[in-house]
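Below are the structure tokens for one structure; questions will follow.
Heads up, one of the protein chains got dropped from this complex, but the rest are sitting where they should.
Going in written order, the chains are labelled A, B and C, and every chain counts its residues from 1.
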Amino acid sequence: MLIFEKSKTGRKCQNLPECDVPVVTLDAKDKREVKLHLPELSEGELSRHYTELAKKSHGVNDGFYPLGSCTMKYNPRVNEVAAGLEGFTDIHPLQPTETVQGCLEVLKTLESYLCEIAGMKRMTFQPAAGAHGEFTGLLLIKAYHKSRGDEKRKKIIVPDSAHGTNPASAAMAGFSVVSVPSGPDGCVDIEKLKEIAGDDVAGLMLTNPNTVGLFDKNILEITKIIHDCGGLCYYDGANLNAVMGTVRPGDMGFDVIHLNLHKTFSTPHGGGGPGSGPVGCKEFLVPFLPSILVEGEDKLVAVKEKDSIGEMKNFYGNFLVVVRALAYVMTLGKEGIPEASKNAVLNANYMMNKLKDLYTMAYDEVCMHEFVMSLADLKKQTGVSAMDIAKGLLDFEIHPPTMYFPLIVDEALMVEPTETESKETMDGAIAVFRKLYETAGEDAESLHNAPMTTPVTRMDEVGAARHPILRYQFED
Amino acid sequence: MLIFEKSKTGRKCQNLPECDVPVVTLDAKDKREVKLHLPELSEGELSRHYTELAKKSHGVNDGFYPLGSCTMKYNPRVNEVAAGLEGFTDIHPLQPTETVQGCLEVLKTLESYLCEIAGMKRMTFQPAAGAHGEFTGLLLIKAYHKSRGDEKRKKIIVPDSAHGTNPASAAMAGFSVVSVPSGPDGCVDIEKLKEIAGDDVAGLMLTNPNTVGLFDKNILEITKIIHDCGGLCYYDGANLNAVMGTVRPGDMGFDVIHLNLHKTFSTPHGGGGPGSGPVGCKEFLVPFLPSILVEGEDKLVAVKEKDSIGEMKNFYGNFLVVVRALAYVMTLGKEGIPEASKNAVLNANYMMNKLKDLYTMAYDEVCMHEFVMSLADLKKQTGVSAMDIAKGLLDFEIHPPTMYFPLIVDEALMVEPTETESKETMDGAIAVFRKLYETAGEDAESLHNAPMTTPVTRMDEVGAARHPILRYQFED
Amino acid sequence: MGSYVPNTLDERKAMLNEIGYESIDDLFRHIPEQVKIQGGLDIPEGMSEMEVLKKMKEIAKKNKVFPTIFRGAGAYRHYIPAMVNNVISKENLQTAYTPYQAEISQGILQSIFEYQTMMADLTGMDVSNASVYDGATAAAEAVAMCADRKRKKAFVSATVMPSVLEVIKTYCFGNELEIEVIPEKDGVTDIDYLKEHIDKQVACVLIQHPNYYGSLEDAQTIGEVAHEAGAKYVMSVNPISLGALKTPREYGADVAVGDGQPLGLPIAFGGPYLGFMTCVESMMRKLPGRVVGETEDYNGKKGYVLTLQAREQHIRREKASSNICSNQALCALAVGVYLSCMGNEGVTKAAEQSMSKAHYMAEKLAGAGFKVENKQNFFHEFVTVSDTPSEKVLKALEDEDILGGYPLDDKRILWCCTEMNTKEEIDKAVSILKEV
Partner (left out) sequence: MGSYVPNTLDERKAMLNEIGYESIDDLFRHIPEQVKIQGGLDIPEGMSEMEVLKKMKEIAKKNKVFPTIFRGAGAYRHYIPAMVNNVISKENLQTAYTPYQAEISQGILQSIFEYQTMMADLTGMDVSNASVYDGATAAAEAVAMCADRKRKKAFVSATVMPSVLEVIKTYCFGNELEIEVIPEKDGVTDIDYLKEHIDKQVACVLIQHPNYYGSLEDAQTIGEVAHEAGAKYVMSVNPISLGALKTPREYGADVAVGDGQPLGLPIAFGGPYLGFMTCVESMMRKLPGRVVGETEDYNGKKGYVLTLQAREQHIRREKASSNICSNQALCALAVGVYLSCMGNEGVTKAAEQSMSKAHYMAEKLAGAGFKVENKQNFFHEFVTVSDTPSEKVLKALEDEDILGGYPLDDKRILWCCTEMNTKEEIDKAVSILKEV
């Protein structure tokens, strides 16, 4: 039941006192006339309403969550305590510098750690999410070329396996997108890349390991091809959890990157956000960075680059998310960071190996932090699709892998266990995957009808898009 | 699965740093030799474990909770925020007085409010629960008689409808218990009381409204009978939610009382505690009070009475529970307190009236904050017992009323809706009650087997008591 | 060193054995040696939870928490009901991903649907998205959604919050739309200038209302000018003000945007906040970002799903209406809880009290020699001019633990009041300023 349907006129919580100064009223010209329809409930009813909504949601604590490309690792509690400190939550963004030395220290400290992990010179925390980071990074590339009078560079090269945000961000930044195909090995087709590379190329966007979970061995050659043609290399940090502490994007030849603090650095996803997508770059791009950069040792100050592309957002980014990520990196430290990624890779390989006799792996070789299965054969044989298997998992309290991505794999399921899952949890999930495979052969119908145990069954998404109902309609 | 079954040797959370001073070791004489078997889990697994336990629990937010005599009202969030303030949680109980002025103010302020509500002179917050308060109050009575050399008074009179803690507390305080029967109207049988009253009576324990939900109209006569024979009157505050702001125990003639902050004053029950059972008394009993009393205006000080019965507990009671109750009384204030109790009574009468055509009310008259139904007839007709109806409610996400209490009503169900429930919630519950009554006639068997939808069905309690397994047995 | 990896060294070895590897490093063997880090990361060693928390508390203590705040300028300290934090701390809501799997995400989806309804209602619009990053990016996205092949220019008033204007410009550096700033006149948008310069190339006119200086614009007229030229009308509004002020829809706007921070989010050194975007129905399919819609499941049971995904990047890729993917969902949840706690009466009260207190303070400050510069009526912010240097004024307040208004320059200060500022606080601040 919607909260509006529970509302009764006249019920309320009592949060505010009465006014202690003379009440000022507005002229009719500016006075609201249309009625407000906010919910009216007592506090107890309200509290039950949100308890009910929480029960109908599935978080990381509710079970295995191997959602590929999303790095659904455990969100540590200490991060939440740190982000809840009054000394962070109750600070106005425009307070005098000497009263925000702690906030500046947070930015400065995490910047130095993440730059070391990424192999970058400086970093801005202003971007609020991965896609926002991509857009920021691409504007840096655009500004760079512009600063050199090299304005003919209008193309951004994106592999066909890339996250959908890559081409969308490139378009937003005013570039045209050129897709470079993947070879049969799932990696960038070098020859095709060479063909595309030219003096109209502004840059390349790549994630490595890529979205099929493979580390592109030719990475140094790839970045060299781009550099040689005068372009810059952008690293999509969505998959950094595979290699942090082992390989640095900067050392692979990338000039600008974004990281996803809400994936790699353990901050919660919040049902879709807030995230944080800090953008780091090599020294020659620093002058174009947006937002503040923190300088100084004892007395910290915030400075702005004068050739900056400009602000990407009000203030300095999703600060409380940054606080959480700092607590995480402080906790793991120099050994813990590579330990996390190594175990992420071990877990993915373990699961892949325990499934590959049944399920067809899109690329049957050592994977990094995730792997992609193709259910094309299964579908052909049984009619059971990737979607059906995914929905079948829901009845076992397992969040499904990412479905139908990357686009280059037919009937794809992309599995990312992360390092915070135990062997038992994976063994349990492996058993479920195997059981579903069996069920596909024996009783395909039951999987077409899955899930059965959830608050609702499969939804009519076509109907939703065709006749959009995007809000509750009040009677008056 | 028990947490011990999830434990794997070598897994851990990392909460403590390494030691920064030379490590001291114990002689063999005092060194632990037996192995520890605490759980070893990663933080993520631990977190999921407790999420799982929480899912298998039913709190006030999970649905209607009309548990008679327990006053399961909504537990306001602001109370929790107040009790979580560092300025309360991080204060050592033995800090110098000038550094705990805030804590003393909490005690002093709530004491003054509750004394006004109860009609008492002073109050101690040391008792940790209702039963602890009863024991404290009875020791005050004992000390009083002793101080007057009146040591022959060995009897405490308790109605047959009383909470079980009353006689148990009296026994702990060294008294013998004399039960006074209830009349057909559910109230104290005055004639019988007169017969019992005598110079061997130390006092009477009573709750009013009583456990059948009725206000004993003869209350002034009752307390007079006791006073006339030289005894004192103890008020069990479990049912104060019916009358706070309307009637004061002190004005009914009671000399000493306890309140349940975790019932009447909205602090959470915690799955069984911590509660808080402050004891208030009239002026002549103040010299016997345990623990500290706060005195002073600008500079508060803690004093102890020199004729005190002594400490009932370390320090000053369940302080953080007291903080919550203070926030509650501050919120409601002089109008809100009686408003709460009046609506508790309205809600109970509403439910009773909407059920009494089907269910037999133990006493068919205006009730106070709760009412008692007798399912004796239903059981005779259908075989469906109070227990069966209670268990049937579980399948509708309603917590059952108190079962088989008070003892003077056969097949009793005691319903206390509280004031924080809405009409809709009660209407929903009424419908369920009515439906179950119907089911009893049509399909008694299904109710014997209820509940069906809970994590477990009815438990073998006899087996549990006969062959007690009170802990997990480790293999080594 | 802290670690959240459950598997012990023995278990890792066992897993490797099972899959035929000797060491974890073998799994990385195919990575070219020359890109591997040599000698480990140059960051400090990990710490125990006790040490991390101690350190974080020390860092937080280096910030000054002002118990009294008269500063707004884009970040507003309103009262946040205890319920808000309680709800957004629930792990099932806090740790979930974007609700792609509708069957196990009805709670989150419903909360967004409720948020959309409330924001549409508050702004008087037909539809709302599920949030964007903040008020500035909402404004920039609104400009983009109004543009089409023929109309590639936006008029933005000089009286919008400066960083919002900057963000719009940055976004337009990307999408290559042209921005023209409508100059300020007497503290509000210069309508004459707009009338004179607007033409058929203009995609939209965007103003902020109340504007950066707190003043009410002639919002009705500006909308009429925009519409006459065939342009869309975008209003950036403070959502709290809508408890008292006309809705953007009533003023004639096609799109309403703003920062939702005042609705239950802490000031938190600038984030996370959230941007809201609502619009008239005809522009629904141009609205960027996630949207949740109502539908039914296969059994006919009502439920909610992410919808209109055809606009989005994972389907449309470079043809998407925007690149937004992660948004500020948990902040939208917080807003939903806030608005539900406050209800109609509470939001009206917050608006009225904020405005009333600002007017009270303005009057008192005027009495203390701080001339109020706003020529129009203002909401809960206003600008004073004084000969006393702003720095000196603010220092005097800071010494008494009061964060004064935001210094616009050496003489002008932008003040803000909310329902959190008591009369007593205001009187105290003014009495301090009388001594400066």
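Criterion: a residue touches a chain if its C-beta (ideal position, glycine included) is under 8 Å from a C-beta of that chain, and two chains touch if they have at least 3 such contacts.
This one's a predicted model, so the numbers in the text were calculated from it and none came from an experiment.
Hidden chain, full complex: it touches shown chains A, B, C. Summary of contacts with the chain left out: across B:169, B:182 or B:210, the touching residue is B:169. Considering the full assembly, B:113 is the residue among B:113, B:235, B:363 or B:433 that touches the omitted chain.
When the omitted chain is restored, the residue from B:121, B:194 or B:342 that touches it is B:342.
For the options B:210, B:382, B:420 or B:439, the residue in contact with the chain missing from this view is B:420. Along chain C, the points of touch with the absent chain fall at residues 49-50, 53, 79, 81-82, 89, 419-420. Taking the whole complex into account, chain A touches the unshown chain at residues 8-11, 13-17, 41-45, 47, 51, 76-78, 80-81.
Simple rule for what comes next: only the chains that are shown with their structure count from here on.
Chain A and chain B have CA centres that are 48 Å apart. One finds 20 Å separating the Cα centroids of chain A and chain C.
Each chain gets one centre point, the mean of its Cα atoms, and the points for chain B and chain C are 46 Å apart. Residue positions of chain B touching 2 or more other chains, listed in rising order: 8, 11, 14, 42-45, 47, 51, 76-77.
Along chain C, residues 1-7, 11, 47, 49, 81, 83, 85-86, 91 each make contact with two or more other chains.
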